[in-house]
Structure formats: structure tokens, C-alpha cells
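A single protein chain has been removed from this complex, and every other one stays in its place.
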Amino acid sequence: MPISLGELAERFDCELIGDPDVVIDGVGSLTNAGSNDLSFLSGSAFKKQLSSTQAAAVILCADDADDAPGTALINDNPYACYARMAAVICPPPVYEPGAHASSVVAATATVAKTAHIAANAIVEDGATIGDSSYIGPGTVVGPGCVVGKDCRLHANVTFVRDVVTGDRCIFHSGSVVGADGFGNAMTPDGWVKVPQVGGVRIGNDVEIGSSTTVDCGAIDDTIIANGVRLDNQIQIGHNVHLGEHTAIAASAAVAGSTHIGDRCLLAGLVGVAGHVKICDDVTIQGKGMVSKDITEPGVYASNFPVEDARTWNRRVAIFRRLDTLLSRVSKLEKKSK
Amino acid sequence: MPISLGELAERFDCELIGDPDVVIDGVGSLTNAGSNDLSFLSGSAFKKQLSSTQAAAVILCADDADDAPGTALINDNPYACYARMAAVICPPPVYEPGAHASSVVAATATVAKTAHIAANAIVEDGATIGDSSYIGPGTVVGPGCVVGKDCRLHANVTFVRDVVTGDRCIFHSGSVVGADGFGNAMTPDGWVKVPQVGGVRIGNDVEIGSSTTVDCGAIDDTIIANGVRLDNQIQIGHNVHLGEHTAIAASAAVAGSTHIGDRCLLAGLVGVAGHVKICDDVTIQGKGMVSKDITEPGVYASNFPVEDARTWNRRVAIFRRLDTLLSRVSKLEKKSK
Partner (left out) sequence: MPISLGELAERFDCELIGDPDVVIDGVGSLTNAGSNDLSFLSGSAFKKQLSSTQAAAVILCADDADDAPGTALINDNPYACYARMAAVICPPPVYEPGAHASSVVAATATVAKTAHIAANAIVEDGATIGDSSYIGPGTVVGPGCVVGKDCRLHANVTFVRDVVTGDRCIFHSGSVVGADGFGNAMTPDGWVKVPQVGGVRIGNDVEIGSSTTVDCGAIDDTIIANGVRLDNQIQIGHNVHLGEHTAIAASAAVAGSTHIGDRCLLAGLVGVAGHVKICDDVTIQGKGMVSKDITEPGVYASNFPVEDARTWNRRVAIFRRLDTLLSRVSKLEKKSK
């Protein structure tokens, strides 16, 4: 949607350096932006791209204002400011209210008049779809699920059963919410399945990535609080609690009954064991493994970065002889006394 | 389904301490159970919750019987006993036989009269669906697949082709069984795809989690034996063999042609290389990496738990100077001789 720089500056509380009548109709990276595009500078690594950018305007913070090549929007948080402006310039698609002829909506389901049910989507018994929500093609909303207002379930999403969401949530394609948790009791005859009877409760403004899975609770519910952001390929086990504004990067896994606090950040491929408590404001670096409670906010890690394989293998070999090294040192200490 | 404590005790071989006429109609955790709910004590960590529980009855083992606050069911394996009782109290939904009008069943497919084919489900050429099995909405059963009796393929499951299952198997939403394995031969012109012509054979009582993928064999079949339990987001490569009652937790990956024995346990995010043999009764702890054969039953690990990142980084730096340390110690030893 085309919009003038003047209107953008006013609406999002920026100082504008340049012509307020310039009209923006797209966004671009500093290197690839066209002459009607808005761009932004976030992070000093990209500063050298500023001088050659063709962007109509660049959002940057006051400290970098002198380096702006031309028209600039000054804001304390250029990345967030860009995010908000981009949502205006490139708004998500708008869907006509109504259900596609090929969709299947159960007679006992309640679908808001302003909701859009796409081709081959399925809304099962007793499910509820809130105002202006979008149920994408091939998506299944299972029995008893409640989708809030202004939600977007993209194509081929599955809500298995008893999932309740707040408003303005986004679920990307291939995500599965509310499937049975992994509950098995060993017996002399093999595993016995433990019925999973809890549901999933999701707050407002939650976004869940492609192929991410959030299991239903074993007895009580699995809880995803307001503002949580989950990337792709993530596993959230039964009865996990994710606190407000916690964000988890791709391919991480959180085992059952673990409680993660507010504003935590888990990087990619992090694993968290079951029945663990992580307090608020904890960051776990990539591939870290959390196997017991974390009670202090801070940054935690347990990842080794790659090295040349020959070097690495030599280190592993030395690591395996550390106890010998330890006793050699002890022997030397005794001798030297 | 409501049921009296007396009937539960008799049917599942428990000693009942309390009134046999009390009727149970739900299940609950010790902390949240209501006055008609059954609960259980499994693991001493939860013992302190016993005194305040509102549950109608608690399943526990004889040693804990004295701590039961009121009505109790005594059993050697409270968790398995709970699992079996919960399956009676909260049975899975029952589906009417027949195929939904929107489903597409190939003329050459064979579907048992007692099977349920849900909305927009697809059963392709030559596929067979056994008695009382459930094919969920949006689920695809590909050409030549055979689904046994009493199986449950939840919504949006995909059986690609030539998958044969035993009875009482459960496949959760988003799982994909029988897709091509990863077979590529390098040539001067790039990769050549190796046709994957094997199938997948699955035993009885197997459960496969959401978004878990089990590839078809390259030539011979991929084998999942009776009673195997796979959590979510797991990758099982072509020609893998998983032995009976082996259970694998979320986000683990088993590469092609690997043979895992009976009753093995792989924790979350474990990786197993290809062409490896793991004997029976092996447990691999979270994030462990198996790159060669394991011939002795037991517990194996290779995971570092997280630490404060500054501490961790210091350790990594020292680790990288271990060869220097080694030579310093050798020098000291020479001197001290």
C-alpha cells in the first residue's frame, strides 16, 4: 500500500530528514532497495552499505543519522520501526468472508461470519472460529478447538483437538497442535499407552512456525503464554509451560512438563529435558542442552564450534586421556613436595 | 465413561482401600484432580502432593499405601495401572463406519465396512484399510498401502506408498511414512537420484508421533517391529530396523541402514549414524551421538549440560590448549626424573 514518508513519520513517531511527500510503495534491503522502497539500518555490520543504497528512505537511529546518504527516518529502534512500517506498506492478504464450497464445516461448529474457510479446509464437531480468522486450504481444526479472532492458520495446519487460542495468532503450514503427548508405561508385555486427555491453551499474539509440534497435555493442559514466538521444526512436549514473549529458534525440543519463564530465548537445536524449570530472562545458546533447573537469569551454553576434523579428533583423543593426565599431575605434585 | 472403584480394582487386579461403590468419571493430576477423578502416584517427587489431593482415589504401590490420604488402589506398577484405567475412563472417540462424502477412495482400494474414512481423506489405488480403522481428515493412504485393523491415522497423515502396518497402530498428524529415502550418487555432473524401491513394514501396536518421518527402503524394506514408540519430529532413514518395544524421544534422527535392537531407549535429539548396529537394551541419553556399533547393553552418553556462557567459553578455550598442557606435563616429568 503506497504511503508518504510524512505519514509514516507521524504515525510511527520518527523524525524525518527529507521530503515528506515522497511516496513509498515497497521495502528493500540496503543493497537491493529500489527508488520507491523503504530500507533500514540495524547493526553496524551493514553500515558500509549505506552510502550506495538506492532506497527512497532509510530508518536508522540518531547516532547513525550523519551517515544517512539522503532521506532518513530517525528512530531509537530502527528494526522494530521497520517491522511496523513494513506491515503497513506490505500488508498481509485480505480474505473474503465465507467458506469455500469444498470446505467441510461440521453442523455443530460455530464459525464467525467474518471468518474465511479456504478450499478443502475442515472444521470438526464443536469447533469455534473467531471473527476475521483465516483457516487455510487443507487445514484441519479438530473437535472442540477454539480459534480466537484475527487468527491465521495457513495451509495444511492441524489442530488435533481441544486447542484453544487467543487472538491474532499465526500458525504456519505443517504445524501440528494438540496431538497426543509421548506417554508410555513399561510393563512385562511392552509399552502401554497412557491416554493423553489434556488440551493446549495458547495466549494472544502467538506465532508458531512450519512443522512445529505442540502436544496436548497428559492430564492438565500445555500452556503457551501471550506473545510467544516459535520458529520451525520445534517440538513442545506435553504439559510444557512457555512464559510470555519467550522465543525459540528452529529445531529445538522441549520435553514434557518443563516450565520455561518469560522472555527466554532458546537458540536453534537446543534441547531441554523434561520436568525442568527455567526462570525468566534466560538465553540458551545454539545446541545447548538443559538437563536441570536454571534459577538465575543469564546466558548459558554447552556447544563446541566445529574445527578442522583432524584437529578435533586429536582433541577428543586427549579428552579421553584426561584422567591419566590428572594422575600424572598428582604424581608430580607428590614428588615435588 | 463412569465406572466404580470396585470394578476398576477387580478388572485391573488392584487391592482397593476404600468404598468400592465410589464412581470415577475422569482423571486428574494429584494437584488438580476433582472429587470424581482418579489420580496416581508415580515417583517420590510427587509424594508431597498426596496429602492435599482432592482425587476420589489414588493408585500407588504398597510401600506408599500408608501415605494415601483416603481411598487408594494398590498396584505394583501404578503408572501402567493408571494408563489402563484411564483408557477405560476416557476412551478414544468412536467413529461411525463409512466414508465421508468428500473423501476420495480409489475404485481399486479395499476398505473394510467397519472402517471410517474422514472428510477429504484419500485412499489411493490398491490400498487396503482394515476393520475398524480410522483414516483422519486430509490423510492420504498411497498406492499399495495396507493399514491393519483398529489403526488410527489422525488428520493430515501421509502414507506415501507400499507401507504395510500391523494392527492397533497409531499415526499422529503430520507424520509421513514411506517417502523416498535419501539416496544420491555423486557424478561429475552432480548428484544422480538412486531410485528408492523398498517399502515400510510396521508391526502391531506401533505409535508414531506428529511430523515424524519414516522413509521407505532403498531396495529392501524399512522395518519397525511390534510395540515400537516414536515421539514427534523423528527421522528414521531408509532400511533402518527398529527392534521390538524400542522407544525414541522427540527430534532424534537415525540414519539409513542402521539396526537398533529390542527395548532400546533413545532420548531427545539423539543422532545415530548410518550402517550402525545397536544391540538390545541400550539407552542413549539426550543429544548423544552414536557413530559406531554398540555391542553391550547399558546406558551411553555424550552430552554436556549447559553452564553459564562465560564459564563455558573459558572451558572451551582450555580444551583447545589441552595438547599444550599435555606437553607441559611431559616436560615436567622428564625434569623430575
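Each chain carries a letter (A and B) given by its place in the written order, and its residues are counted from 1.
The definition used in the following text is that a contact is a pair of C-beta atoms (placed from the backbone, for glycine too) under 8 Å apart; a residue touches a chain by one contact, two chains touch by 3 or more.
Keep in mind that what you see is a predicted model, and the values were worked out from it rather than measured.
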| item | value |
| --- | --- |
| Hidden partner chain, touching residue among A:T53, A:T165, A:S210 or A:N239 | A:S210 |
| Candidates B:G138, B:G166, B:G203 or B:G243 - the one touching the absent chain | B:G138 |
| Missing-chain contacts mapped onto chain B | 102, 104, 120, 122, 124, 138, 140, 142-143, 156, 158, 160, 174, 176, 179-180, 182-187, 190-195, 197, 211, 213, 215, 219-220, 233, 235, 237, 251, 253, 255, 269, 271, 273, 275, 284-285, 288-292, 294, 298-302, 304-305, 314-315, 318-319, 322, 325, 328-329, 332, 335-336 |
| Residues in chain A touching the chain absent from view | 27-29, 32, 45, 77, 79-80, 82-84, 86-87, 90, 92-93, 100, 102, 119-120, 136-138, 154-156, 170, 172-174, 205, 207, 209-211, 226-227, 229, 231-233, 244-245, 247, 249-251, 268-269, 286-287, 303-310, 312-313, 316, 319-320, 322-323, 325-326, 329, 332-333, 336 |
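The working rule: only the chains that are shown with their structure count from here on.
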| item | value |
| --- | --- |
| Intercentroid distance (Cα basis), chain B paired with chain A, Å | 25 |
